[in-house]
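Left out: one protein chain. Kept in place: all the others.
Chain lettering (A, B and C) follows the sequence in which the chains are written, and residue indices restart at 1 in each chain.
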Amino acid sequence: MIDFELKPETKQLQQMTAAVANGVFRPVSRYYDDHEHEKVKELYALVESMTPPVRKETEGEGKKRSGRGLAQGPEPNVALVVSMEELAWGDTGILLCWPQRGLGNSAIEAVGTPEQKARFAGKFAAMAITEPGAGSDTAAITSTARLDPETNEWIINGEKIFVTSGYHCDAVVVWATLDKSKGRAAIKSFVVEKGVPGMTVTKVEKKLGIRASDTAAIVFEDCRIPYDNILGSPEIQNRGEAGLGGVMKTFDATRPGVAAMAIGVARAALEFTKTKLESEGHTFPYGRSPLHLNAIQKSILEMEAELEVARLLNLRAASMLDTGIRNSLEASMAKAKAGRAATLVTQKCVEILGPIGYSREHLVEKWLRDCKITDIFEGTGQIQMLIIARSILGFSRDMLK
Amino acid sequence: MIDFELKPETKQLQQMTAAVANGVFRPVSRYYDDHEHEKVKELYALVESMTPPVRKETEGEGKKRSGRGLAQGPEPNVALVVSMEELAWGDTGILLCWPQRGLGNSAIEAVGTPEQKARFAGKFAAMAITEPGAGSDTAAITSTARLDPETNEWIINGEKIFVTSGYHCDAVVVWATLDKSKGRAAIKSFVVEKGVPGMTVTKVEKKLGIRASDTAAIVFEDCRIPYDNILGSPEIQNRGEAGLGGVMKTFDATRPGVAAMAIGVARAALEFTKTKLESEGHTFPYGRSPLHLNAIQKSILEMEAELEVARLLNLRAASMLDTGIRNSLEASMAKAKAGRAATLVTQKCVEILGPIGYSREHLVEKWLRDCKITDIFEGTGQIQMLIIARSILGFSRDMLK
Amino acid sequence: MADFTLDEDQRQIQDMARKFAANELRPIARECDEEAVAPSEVLDKVWELGFCANAIPENYGGYDLGRSALTSAIMVEELAWGDLGLTMAALSPLLMMVPILEFGADEQKEEWLPKFCGERFFPGTAAIMEPRIVFDPLELGTTVETQGENVVISGKKCMVPLADQAEHILVYASPRNGDAPQPVKAVIVDRNTPGLSIGPKEKNLGLNALPLFPVAFDQCVVPASRCVGRDRGIDYMKLLNLSRANLSAMAVGVARASHEYALTYAKERFAFGEPIACRQSIAFMLAEAAMEIDGMRLLAWRAAWRLDRNEDATKDAGLAKMYCAEQAMKVVDYGVQILGGHGYIREHPVEMWFRNGRSFSITEGLAIG
Partner (left out) sequence: MADFTLDEDQRQIQDMARKFAANELRPIARECDEEAVAPSEVLDKVWELGFCANAIPENYGGYDLGRSALTSAIMVEELAWGDLGLTMAALSPLLMMVPILEFGADEQKEEWLPKFCGERFFPGTAAIMEPRIVFDPLELGTTVETQGENVVISGKKCMVPLADQAEHILVYASPRNGDAPQPVKAVIVDRNTPGLSIGPKEKNLGLNALPLFPVAFDQCVVPASRCVGRDRGIDYMKLLNLSRANLSAMAVGVARASHEYALTYAKERFAFGEPIACRQSIAFMLAEAAMEIDGMRLLAWRAAWRLDRNEDATKDAGLAKMYCAEQAMKVVDYGVQILGGHGYIREHPVEMWFRNGRSFSITEGLAIG
C-alpha cells in the first residue's frame, strides 16, 4: 500500500543520525576541509562508542541486515538512505570516511562467503576498480591476478586510481583479470589487506571537495595474497560474468546511498539559504502561482521540488531493495536525478547568497564542492542515463553505447 | 571591424519588410491558420506588385545578389535574415509560401547552370528530399533516377514526404540516386515541373503549426523529365559527392533563414507578452541584479537575452556568407540556438499569459505552434549539434554518429 | 512504512481505468480534438464508472464508498493517458459535487447531492479561471458582495467546462465587504440568473475535446443561501490542493502517453541502419522523460496521500503542480522532437499531447478528485 510515512524505528534512526550529523560532523566540517586527508578522529571515536550496542541490537532482533550499522530495522535500506541523508547533511566527506562502511565492505557483504565475511569483519575495506587508462569501461581492466600453483597464492599486478578511502582503509577489494583475452568473464575481485608486500599507496589526490575523504592511487607489484582472498564462493567465481555481476550489483545497492548523500548536502545548502533569507524578511508562499513569486522565491520552491523528487525516487529504490525487488533501473534514476538536482541546488544557493555564498566563512561553498562528486562517482550522470535508456528500451550494451 | 550597426540599405529593407509583415501578413494570419493550406492570395498579390521594382533596383545597382528579392544591398545575406525576421514576425507560415523563394529555388541558385537558372526563373520550386523510410539520413535515399538512352530522358521513381510547398509550387527539386549501391556519390538532384505525367501529390499534411504553408507527399511513377533537368553542370554532376555537397551547401545558406524565422516568431510572442504586461503596470528594469527581479521580469529578461544571442549568432553566420567565409559551423550554431531558444520563448509566453496565452483569440498560441517547426526542419536541433560537434572535434561522420 | 506499491483495490481501479482509457478514449481522441466535441456517449460511459455516486453517502442516494485523493490520482493518470480533454469533460461534475460534499450545509447536501446519483451524466461545473494574464487563483478578480439576503456577483470567468449544458455553475469569487482579505466563497449560480451570460465556445491551443466557455457575471443577484457552506464557507485552499493533486496526476498521464509513443517510435524508426534510439541524444531524452515521469507521479501521489490524511497539503500540492506542469511540458516537447517532422503532423498523436500538455501550467481548479 502506498505510504510515505517512515516506520517509527526508521524515524528513530533518523533522529539519532541527525544528532550525530549536527553534534559531531558539522562542528569539524570546515576543519577537515582545510586539513585535507587528515584522519577524522572524532569519527573513529564515535564509531568506537556506538558500534557494539548497534550490532547487538540488530543481531538481537534477528532481522536481515546488510551488515552496515545504518541499515537496520524493518526497512533496512530505507533506513540506510534516510540516515545517510542526515549524515551527509552533516558532512559528506566525513561520512565517506566511516570505517567499515567502504564500498569494499559492501562488496564483501554482497558476494563474500560466510568465511570471508567473518574473516574481514571489522576491516574497513575500500574498492579499487578504476585504472588510469579506463574510466567507466570496467571491461578494459588491465590489472592481473595470476595463481601461483606452488604456493596457491594469487599474484596481483597493476595500478588503480580513485580508490575512495584507499589511504585510510584496512583492506582493498581489487578488481583484476585472470585473462585479458576473456573480457568481462575473467574479471574477479580480490581482497588485499593493508601491509601486504607489493601494495603501495602512491598518491593521495587533492580534490575539489569531500576533502576529509581520501582518494588514493595504489600500485600492486607482484603482490601475493592467499587463495581464499578471491571474493565469493567457487561457484560464484566460476559463473564467469555473473561473478562480476554480483559485485556490480553492489552498485544497485550503493547508488541510493550516493543519491542520499547528494540530497543531504543539497538540503544543508537549501536550509542555510532559507534561514538566511528568512532572517532578512523573505517568505516562501507555497500556495501561490509560480508566476506571482519573486525570482528568489521561485528558485527556492523549484529547488525544493527538485530535492523532493530526488528523495522520493530514492526512497522508492531503497524500498524496492527492502522488499526484494530488483531495482537497477530505479536506483539509476534516483542517482541520476539526485546527483544532478543536488549539484544545481548547491550552485544556485551560492549564487543567491552572493558574497556570503562564495566565502569560505560559511559552508555553502564547501557544500557546492562536496556535492559535485555525487554527479560523478559510482557512475556519472551520463552513465546513469545510459543505464536507464538501455533498461527502458530493452537495448543491449552494444546497441546503445 | 566589429560593428553591430546595419547598413542604411539593410535598415531600409527592414522597415519595408516590417511594414509588409504588419500590413499584409498579420491581418490574415489567423485566417490562414484556420483555413489550412488555402492559397494565400494576399501574398501573391503582394509579390506581383513588388517584384518588378525590387528586381530592377538590385539589377540596376549591379550588386551580387542571390536572386531572391529579400537578399539585396551591400550585405545581401544579412539583409536576408533581417528581413526574414520581420516577415516571420508577421507570419511564418505565410512567409514559407512566398513564391520563388522555396528551398528548390535556393538549390537552383546554388548549383544550377546559367541555362537552368534562366529556364526556371519565376518558378516557385520546392525541394523533395525526405522519404518515408529515411529522416535525417539522406544517404539512405531510395528514389531512383534512370536515364532512358533512347529518349535521353530521366525516369524518376520514388516517394517523397515533407515537401514544403510541394502542393502550391510550380516545380520540385527531387533528390534521387542513380545507383543505390554507390551511396552518397550517386545521389543527384533533378528539377521536375508540375504537370509532368507521373508526378502526383498524394497528400497534404495537417500540421501542428505553419498551416498556411503546405507540406506535401509526392509520388513519382515513371516520371520522365528532360536530360537537362539534372541540376548543375556536368562537371558538378560528375564530382560525385561534391554534387550532393553543393546542394547540401544550400542548407548553410538557408539555415540562417530558418533561424531568422525562429527569432521573428519568438520576438512577436515576446513583444505581445511585454505589451500585455506593461498594460497592467509591469516594468522591466534592465540594470537590476537578476535576483532582485520578480519571476516574470526574470523570465522576460532571460528570454530577451536568449533571443539576442540567437540573433547575433545568426547575423554573424549571415555576415560570413556576405564576406565569402565558409559558415557551416556558425550557421548550425545559429540554427540550433535560434530553434531552441525561440521554441522555449514562445512556450514561456503562453505560460505567462495564462488563459490569454492558451486561447486562440490571440496569436501567441499560434506562434508557439508555428515556432516549434524551426527546431525541427532543415535539420533538427539534434542534427545541428551533431554538425557542430563534428566540426569542433574534427571528427568524421563515422567517428561521431 | 515507506511503500510505493499499489494495494489490491488500487490495482483494480488502475486496471479498470487503463482498459477504459485504451478502449474508450484513445480511439476517438484525435477525432474529438479535430472536431472539438466531447460525445455524450463518452460522458455517460465514464459516468457509469460511478465516480460521483460512489463518493456520496447513502442518505443522499449514493453508495458511500468513500473518497480518496490518492485513488483518484491513480485513476485520472490512466484516463488522462487516454485523453485529457475527454477526461476533464467527463469528470467535470466533480467540480460542483465535491465542494458541496466536503463543505456544504446539510440542506445544501440534501438539495444537490442526489442530482449526482442519477443514471445519466449530470453536467455539473465550476467557474474559477479568469481571462487575465498572469492568472493566480489566490487573487480572484470576480467579486461577491453580501446585500441583505442576497449576494451579488460580478466579474468575468473563462474556461468553464460544459457551461452550455450545466443548469448551475459553482462560481468562486472574492468577498468585497470590508478591507481585510476574506476567504473565497463558492456560490451556486443558476444559468438563467439575470446578468449571467455565457459566451461562445472557446477555442484554445489544446483541450479541444473539452467544451469550455467564457461566463460573465454582471451584478448577478443570488440568494445568500446558495453560498456553499453558508456562513461557515469553504476551505478554498483545500479544494485548490485537491485540484492540484489531480491535475498533477493528469499531467503524468499525458506525459506518459507521449513518452510511450516516442519510445516505441524511436525503437522502430531506423536511420543510418539502426533504430534512432541507438543515438544517445534520443536515448537520453527518453531516459530523462522516464525518470521525470516517475518523479512526477511520486510527487502527485504524495500530495494526494497528504490530503487523504487530512493534513495541510498546500506545500506538497503546490510543488507537485508546479513541477508536474513544467516537466509535462518538457516531456511532450521531447515527444514531438523525437518524432521530428513526423511529430509535427497531426497523423501522430504527439502533437495533440504537446498542445494538451501545455495546459497544466495554465489551469487551476479544473480537476477535483
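FYI, a residue touches a chain if its C-beta (ideal position, glycine included) is under 8 Å from a C-beta of that chain, and two chains touch if they have at least 3 such contacts.
What you are looking at is a predicted structure, and each value in this text was computed from that prediction instead of being measured.
Contacts of the undisplayed chain with visible chains (whole complex): A, B, C.
Considering A:R255, A:K298, A:K335 or A:K372, the position touching the chain not shown turns out to be A:K372 (whole complex). When the full complex is taken into account, the listed residue touching the unshown chain is B:L313, out of B:I141, B:M248 or B:L313. The chain not shown here is touched by just one of A:F4, A:Y44 or A:Y358, and that residue is A:Y358.
Residues of chain A in touch with the missing chain: 130, 133-137, 139-140, 161-162, 205-209, 215, 273, 276-277, 280, 296, 343, 347, 350-361, 365, 368-369, 372-373, 375-377, 380-382, 385-386, 401. The missing chain lies against chain C, touching residues 279-281, 284.
The omitted chain makes contact with chain B at the following residues, 1-7, 10, 74-75, 78, 286-292, 301-302, 304-306, 308-310, 312-313, 315-316, 318-320, 323, 330, 333, 336-337, 382, 385-386, 388-390, 392-395, 399-401.
To be clear about the criterion, only the chains that are shown with their structure count from here on.
With centres taken as mean Cα positions, chain B sits 50 Å from chain A. The mean-CA centres of chain B and chain C are about 39 angstrom from one another, to the nearest whole unit. Residues of chain B in contact with at least two other chains: 296, 351-352, 354. Shared interface positions of chain C, defined as residues touching 2 or more other chains, are 134-135.
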